[in-house]
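Take a look at the following structure, please.
Shown here: the complex without one of its protein chains, the others still in place.
Naming follows writing order (A, B and C), and every chain is counted from residue 1.
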Amino acid sequence: MKLAVYWTGSCGGCDVSFLELGMGLLEVLSRVEIVFWPALVDAKRRDLERLPARSVDVTLVNGVIRTAENKEMVEILREKSKFLGAYGACAHLGGIPALANQVNGVTEIVFGPGFRPGAPLGEAAEDAPPELLPEALSLDEVVPVDFVVPGCPPPAGLIARFFEAAFAEAISPGRIFAGEKALCEECPRTREDRRLTRIVRPHEVQPDPEKCLLDQGIICLGPVTRAGCGAACPKGGMPCTGCLGPTPKAGDPALAMLSALASLVRAGEEGESAFPEENKILDSLVDPIGTLYKYSFAKYGRPLLKLARKRQEVRA
Amino acid sequence: MPEFEPRIVAFLCRWCAAAGADLAGTSRLQYPPNAIPIRVNCSGRVEPQWVVEALKAGADGVLIGGCHPGDCHYVVGNYKTRRRIYLLRRMLAEMGIEPERVRLEWISATEGARFAQVVSDFVAELKRLGPLHGNGGRG
Amino acid sequence: MKKIVIDPITRLEGHGKILIYLDEEGKLRDAILQVPELRGFEAFCRGRRAEEMPQITERICGVCPEAHHLASAKALDAAFQAEVPKPARLQRELFYNTYIFSDHLLHLVFLGGPDLLLPDAEKAERNILGVIKRFPDLGRKVVEVRAQAQKILELIGGKAIHPVFALPGGVAKPLSAEDRGIILAASERMVELGKTMIAVFHEEILPQPEFQSLLLSEETWLPTHYMGLVDENLAPNFYDGLVRVVTAEGAELFRLSGPEALGKIAERSEPWTYVKFPYLTDFGWQGLRAGPDSGIYRVGPLARLNVAERMATPLAQEEYERFLDFFGEKPVHATFAYHWARLIEMVQAAETAAKLAKEPELTGSTVRGKLGAPGEGVGVIEAARGTLFHHYKLDPQGLVEYANLIVATTHNAPGIGLSVKQMAAAVVERGMPDEHLLNRVEMAFRAYDPCLACATHFLPGRLPVAVEIYDAEGKLLRRVEG
Partner (left out) sequence: MPEIKPRIGVFVCHCGKNIAGTVDVAKLAEAASRFPGVVYATHYEYMCSDPGQALLKRAIKEHRLSGVVVAACSPTMHEETFRKAAEEAGLNPYLVEIANIREQVSWVHSGPKATEKAVRVTRAVVEKVWGDRPLEPTEIGVVRRALVVGGGIAGIQAALDIANAGFEVLLVERSPSIGGHMAQLSETFPTLDCSQCILTPKMVEVSRHPKIRILAYSELEEVSGFVGNYRVRIRKKPTYVDPAKCNLCGECAKVCPVRVPNEFDRGLSLRSAIYIPFPQAIPSTYTLDAENCLGIVPLRCGKCAEVCEAKAIDFDMQEEILEEEVGAIVLATGYELYPKEAMAEYGYGTVPDVIDGLEFERLLSASGPTRGEIRRPSDGKIPKEVVFVQCSGSRDPEHHKPYCSKICCMYTAKHALLYRHAVPAGQAYVFYIDIRAGGKDYEEFVNRAMEEERILYIRGKVAKVFREGEKVVVWGVDTLTGKRVEVRADLVVLAQAVVPSPGTEELARKLRVACGGEGFLKEAHPKLRPLEALTAGIFLAGAAQGPKDIPESVAQASGAAAKVVALLSRPKLEHPPEVAEVDEELCSGCGICAPQCPYGAITVDEVAHVNEILCEGCGTCVAACPSGAMSFRNVGDEQVLRMVRAALEVEGAGV
């Protein structure tokens, strides 16, 4: 199987994640021909461009689409590949770097007003570093994506699941290599009192090791996030923050969870007299965007943000 | 350019707000035609995603009509909605969208006049805010 | 005129592009390393929940997330004026030394290693697969032990890559006795592998004339200052200590706490790259060049061994002495000595981990310190690639108001650029460069194990930034002070 792996705006964790296969990696490496994988083998953009169209069986792209160059590269890869998949939360949903979409003009903030990337002194303009795109995008906003291996980074179990399917040439289009059910399915914590009488932050309490974190007032995105990691974070004493992405029918995971959380606040003891108390609890959910859209802002939050931007322009 | 006519989607509880709207009809109260009503069993059925989808799909504002506190036909549905909309409005504000564009109103079956008033006020407010879609609210 | 482009630079974490400019006679006019990536972490860290920072900032780099995770936690400890209870501190240190081991191992075998173990292999062979082909037993052992090291990271961190356990004032949960059992066994395997790697190094790598020339040749000798954390005995400490800087001549310039040291660094930026160039304010910006009077300094394994007077553990100390004997100078300016230094550190990390795994209080149940009101804090730590600073200001709600990060590869950016240029010059000397020789240029580069993912999180901090914008003729249009 001819395999290509490429990173766009990435942290490299996705590339390292393959090593989590342990001995399994050797098995995998023995069965694939790596035609392009900057993190692992010496093959340059030129080598890639030389390849005939659709000559790569499977390409995995990790990272957010952040620069014009990212866009060019994935377009080339799309053309060269039979199957192209989003690998990891950034390519799948935009990931954490896509929270930058909340900020206008990143380079300007970085290097000061008036900064434009340019070529080295006296050299050709083409040698300038690539322009940033106005927004950080998930892979499927730029090229058609055949499948997804989700996670930040993808857990070994899911990577293995993917390679099995790939070797069996059984990658069904649109498949997401993770559970169809929510994380709670595989979470060992026990759920009893399904209502929020308070919202607390992980550093403010040391949660009971047995009980559901949500029941203890800690915002956990498990109920809206796909299973597949074995509930690693809840087992580690920390809430799920949604890196495997929303369950098939959840829609916008942030809004779905927002609805669930608001519904749970003091459920069962409502009444007009309880409104102020309810609001206080809801107000203690700080940074709703960073909390609920942590990985999915590019894919789900962006359309609304676009409207907001337009509004700002109109008003300006 | 003609005056901006805001577009509104109105999710109405069948037991109160929708009945109130009917009463406004039987009482022949005139109010602006900007709101397209969608009847639901209970305001508790309304999902934040519906509201956001409506805004994305071209609405300049979304109205949710539910029963007065204590009068919910299903006892507590309107309380859940109140909290969802409260939190949603905070989220919209953080995104830079005026929370005033999403309105939750208690309208009983007997409040035909109030229904007409609510719609008129909302239309006026949205005209003040201007189009959400920067193009006369069309698209 | 002619231009050579190497794009992308492979086998390093993140993006890089090397541009080599030749004049009409084909002599080197200039060679630059360009970093074409930018994500802008400090921008969107603003407004986030403080306790999320260890998890957000670690996404800067998936190779050294542990470093960002804990540097961030340390910054938060300071920002909340929190005492970290002993069991929590032990968890963090054990976790951290395991990471240093695992990360160095990754580089020695998977990323930079192929250069050393297969110096003359063909392009297609010059990678981990080639290494495994040539050294099957070692390959397997490495994969095995690394898996066990990752298991330690997972048991303590919740996840091996992008851990979730560190919180202001402590860690998420106590460590169980059975977990300690697993960790103890694994850490001993790590020490063994350390010994094996030393043997391999002395049998397979060091004797190669090719490598000797790389170690000792002019073109890889770069005299700069060095920075690193040291403990009270002036031995390298990865998790904690004082920031020590020694000059190119080997004199101590300063030994300061994180916040104080931060005040001694300024950053310079150029329009042709998304990485900034830090320098020591004591010397000021003397242009992109090395030398005792330049402000440019280096960090990372070699730097740490140069600022240290001894290693913290026996096996490492032994090898450290052999290392110094070989070069007969200190500081060691040979860029390729980074590899050797990495090996020595890897052994110290393994030995330290094995020691910590035996600490009785490791499984203690008090893992959260009392938190004060949120304020400002600096956290400094030695990432595998060098000194890493996290600096936050929090608002009263405990949301991030301001965040600035100076990461290892950023400190090294000037050094890397210079090494690349040196090597390019040498390569060009020997006539038209072919793939093989070009790889030499990259090798210079990879010696630093640069993590450009790390380097490209950029946003300005309090540190002064100077940007110069030139027109086509190279006339300075304007200068912006950030």
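We adopt the following convention: a contact is a pair of C-beta atoms (placed from the backbone, for glycine too) under 8 Å apart; a residue touches a chain by one contact, two chains touch by 3 or more.
Since we're looking at a predicted model, the values are computed, not measured.
Peer 1: For the chain that does not appear here, which of the shown chains does it touch in the whole complex?
Peer 2: Across all of the complex, the chain we cannot see touches A, B.
Peer 1: Where the complex has a chain not shown, which of A:L21, A:I199 or A:V224 is the residue touching it?
Peer 2: Considering the complete complex, A:V224 is the one touching the chain left out.
Peer 1: Which one touches the absent chain: A:E49, A:E131 or A:E180?
Peer 2: Within the whole complex, the residue contacting the unshown chain is A:E180.
Peer 1: Of B:C16, B:A54 or B:L129, which one is in contact with the hidden chain?
Peer 2: B:A54
Peer 1: By the contact definition given up top, give the residues of chain B that touch the hidden chain.
Peer 2: Residues 7, 9, 19, 21-26, 28-33, 36-42, 44-47, 49-50, 53-54, 57-59, 70, 73-77, 80-81, 84, 116, 138-139 of chain B touch the chain absent from view.
Peer 1: Which residues does chain A use to touch the chain missing from this display?
Peer 2: Per the touch rule, chain A residues meeting the hidden chain are 180-185, 191, 194-195, 222-224, 227, 247-251, 253, 256-257, 259-260, 263-264, 267-268.
One rule holds for everything that comes next: only the chains that are shown with their structure count from here on.
Peer 1: Return the chain label for which the distance between chain Cα mean and whole-protein Cα mean is smallest.
Peer 2: A
Peer 1: How big is the gap, in whole Å, between where the Cα atoms of chain B centre and where those of chain C centre?
Peer 2: 56
Peer 1: If you average the CA atoms of chain A and of chain C, how far apart do the two points sit, in angstrom?
Peer 2: Each chain reduced to its C-alpha mean, chain A and chain C end up 26 Å apart.
Peer 1: Where the CA atoms of chain A average out and where those of chain B average out, how many Å apart are those spots?
Peer 2: Each chain's C-alpha centroid was found; their separation is 33 Å.
Peer 1: Please set out, as single numbers or ranges, the residues of chain A touching at least two other chains.
Peer 2: none
Peer 1: Listing for chain C: what residues touch at least two other chains?
Peer 2: none
Peer 1: So in the complex, which bits of chain C are touching chain A?
Peer 2: These residues of chain C touch chain A: 3, 6-15, 19, 21, 30, 32, 34-41, 43-44, 47-52, 55-56, 59-63, 65, 106, 110, 123-124, 126-129, 132, 139-140, 143-144, 146-147, 150, 154, 157-162, 164-165, 167-169, 172-173, 269-274, 367-368, 371, 397-399, 439, 451, 453, 458-460, 465, 467, 469-470, 472-474, 478, 480-482.
Peer 1: Hey, which residues of chain A end up touching chain C in the complex?
Peer 2: Residues of chain A touching chain C: 7, 9-17, 19-20, 22-23, 25-26, 29, 34, 38-45, 64, 66-67, 69, 95-97, 99-100, 102-103, 106-107, 109-125, 127-130, 132, 136, 152-153, 201-203, 206, 209, 229, 232-233, 235-238, 241, 286-287, 290-291, 294.
Peer 1: If you look only at chain B, which of its residues touch chain A in the complex?
Peer 2: 47-49, 52, 55-56, 69-70, 76, 79-80, 82-84, 86-88, 90-92, 94-98, 130-134
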